[in-house]
Every structure is written in structure tokens, then in C-alpha cells.
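This view holds just a subset of the chains, kept in their places.
Which chain is which? They are A, B and C, in the order written, and residues in each are numbered from 1.
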């Protein structure tokens, strides 16, 4: 069964990355979570990225902040789709550095970037990718979008 | 067989979006290209997005510039993965508006954003997504990354 | 009698949008308020925007944050004037995304954008629009501007 690998550059990124794990768990998708730092454990990162597809991982979600190299470097070492989550960490300049160093990859190596601190959307994007070949997840995604609608309707009671 | 739907907000976006089509064709992935404007043909957009998965499309690539609503609106109307290409069109402020209005989607509806004018990377990302369930495309992606390496080596002769 | 339709992308935008409602009520203009999300209830949005002019609405005020598509999409589905309120929501990058994705509409579909979190000015702008054909509201606007002057004078006592 498909599995999503979730990695983060620092344990301080966990609150955001946990949102990815939670929504995937809710949608019935298996996940595996780890701390892999591009700058502090570069060789572990190389190994992780090169072998991910051999360990049953279909999609990688990588979160990092500041000069955020983890998503792009991971994408350069695998052919799996890599989703990048820019994190507004304490050393980030309002998140601009995190966004630009993940988004602006050169032609050849794509990273699927989501919004600043968009851990939840990273999980949902991974689910949509898995849904391209897993009808079960696809139906869950359809249901999820319906729920969003319901919640908007409910919120109107506060008006 | 899997197919990638490529849409753009204006025919002036074609040079960038053609890069997505070309790389997908090179990788043996079928594509379908169209002009669908969020602002000028909103109802066509609704129809396109709602029915895409019924017409054999697995992944949607949507490019737009300025207040670029096409990728996000499309993502809100389908459960397929949607890749957004921010385009530095003539009415864009150095591309910042295109990037932010595609990237900063609210929790619930993800868009896989690539670099400014990143038509080629959008195509490669779509290919990586299809490669999660299509071994043939996966091997092509591996070969593609090898070629990138070779080209770097060749470029060294210019030193 | 003329009526202003006030919509917001999320119930969390209410504190800002309430300012629009309050000033319009103060100026004697009827309002109607609702939550309509471009991304979570796209089809409700289409219906709302297409029918607004049939339900007695003369001006629409739409507030949203982040990748804020509600004002622009609404404007693309109606011929009524649409006022956009960029909201500095929790997922926004200091409001820049909200501003640019509302302001930078392509030629053909205008949105009357007001300042970040400018709910009050959105209400005042709607009143000025209604005042173009309603002398009563016009006189109220003139009086309102006089009051602003008086308040400045009063504030001088603090010097």
C-alpha cells in the first residue's frame, strides 16, 4: 500500500508537519515521519532521498524554514513527487526566505510548494496524488470537500 | 492511459505552458491543452474542473498571471491534484501577485505551486505524479535526471 | 430600495466585515450578510454572484484573506460593482497575498479594492456608490465627512 514519507529539517517544525500526518491518517493513508536536516545531516538526507522509493514511499513531504534546502535537495535525489512546506520558523524573515528557497527551483527538478505553514494542505495534496491511482482515497477526498462545504454552512449560524 | 490536462488563463500564457506540454510529450505522457479563464469564462472553468476526472485526466496543470485565480478555483472544484504555474505576465508586478495568489491557498484546498514561469517543472511534476503508479514513466524520470547530470558535465567544457 | 450584499470567505473575517455593515446601517443603507467561500463553496459562490442583481443587491462587498479569490471571482460573474476587502487573516503573509490577489485583476473584470482590513471604508465606498443615485445617502455622506473634521478638532484637546 502507498505510504507518504514526512520529513522536517528540525524538530521545531513538528507542530506544522503533524498537521500533514493527521489529515493523512484521517484519510486512511499510511505515513512515516522523521527529522532529516539538509544542513546538519546532509548525508542522511542523501540516503533517505535516494532510497525512499525502495521502502514503499510514494510521495515525500518535506518541511523546512529559513534557507530551506531540504525539499529541493530531496527532489534532486529521487524521482518521487516531493511536496515542500515553507515554515515560518523563528529564524525566518516573515517566511519569505522559506517560500522562495523552496518554490524557486530551477528547471529540471520540481518541488510542489504549498502555502507558508501549509502542513495540512501538504497532506491533502499527497492524498490527491495517491488518489490518482487509489479510488478509495479519491472517494475520501470527494467526501472531504463536501465536509468543507458543510462547515461553511454551519458557520453561518454565527452571523 | 493517464492524461494531463493543461489549462491557461490567457492565450498569452502559451509560451510558458507549452514547455509543460513539450516535456510531458517527451516523457511519453498524453496531454490536452485549453484556454480556460477564471475571470472571463468562469462557468466554463467550473465545468472543466468538475468533469476533468471523468474525461480521463489524472493531473491538471493551470497557469495564470496577476491576480491568478485559475489554479486555486480549479482545485476547489476537483479532487485531482492541481499544479499551479505563476506566470509573470505583462500585468503582473514582477510576478509577486501571480505567486502569492496561487501559493497561499487556505487550509483544505491545496495547489502544488511551482516556480515563476515554471512551465517545464509543472510538466515534470505531473510526470512524477503519474510515475507513482506508472513504472514506465518512473524509469523515464530516472533517465531524465541522469541526463541532467550529463549536461552539467558537458557544460564544463566551456570553462 | 438599494441594498448592499456583504460576503466573506470565512466566518473568521466577520470582525472586519461587520465594520462595513455597521457604517452602512448608520448611513441608512440596507445590508445582507453571508459566508460564501470561493474555495470551499465554489458553486454557492457562482449562484450568489450570478443572481445578486436579481435580489435587489446594487453593490457587493467581498472580503477574503491569503489567496483571496472571492472578490475577483464574484466580479467575473456579475455586472454589479464589487468592492474587495483584503483581510490580514492568520494564514496571510502580512496581508501582501490578500492585497495582490484582490487588486491585480486582469483587464476586463474590475474589483474596487480598499485598504488592508478596510471593512469600514468598503462600507463607505458602497454608500458613495449608492449616493450617485440616492440624494438622501449623498447628504448623509456629506454630513459624515463634516463629522470627521469635527472629530479632528476635538482630538486637539489632547495636545
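Here are some notes:
We adopt the following convention: a residue touches a chain if its C-beta (ideal position, glycine included) is under 8 Å from a C-beta of that chain, and two chains touch if they have at least 3 such contacts.
Everything quoted here is computed from the prediction, not taken from an experiment.
Displayed in place are 3 chains, all sharing one sequence; the entire complex defined by the structure file totals 8 copies.
Heads up, the rule we're going with is that only the chains that are shown with their structure count from here on.
Relative orientation of chain A with respect to chain C corresponds to a rotation of 90°, obtained by superposing CA atoms and rounded to a multiple of 5. Chain centres computed from CA atoms place C at the largest separation from chain B.
With centres set at the average Cα position, the gap from chain B to chain C is 33 Å.
If you average the Cα atoms of chain A and of chain C, the two centres end up 35 Å apart.
With centres defined as mean CA coordinates, chain B is found 18 Å away from chain A.
Chain A has residues 99, 115-116, 145, 148 in contact with two or more other chains.
Taken together, the chain C residues at the contact with chain B in this complex read 9-10, 38-40, 42-43, 46, 65-69, 72-73, 75-77, 91-93, 96-97, 100-109, 111. Of all the residues in chain B, the ones that touch chain A in their complex are 2, 53, 58-59, 76, 79-83, 99, 103-116, 118, 120-122, 124-125, 128-133, 138, 141-142, 144-145, 148. For chain A in complex with chain C, the touching residues are 94-96, 99, 115-117, 145, 148-149, 151-153, 155-156, 158-159.
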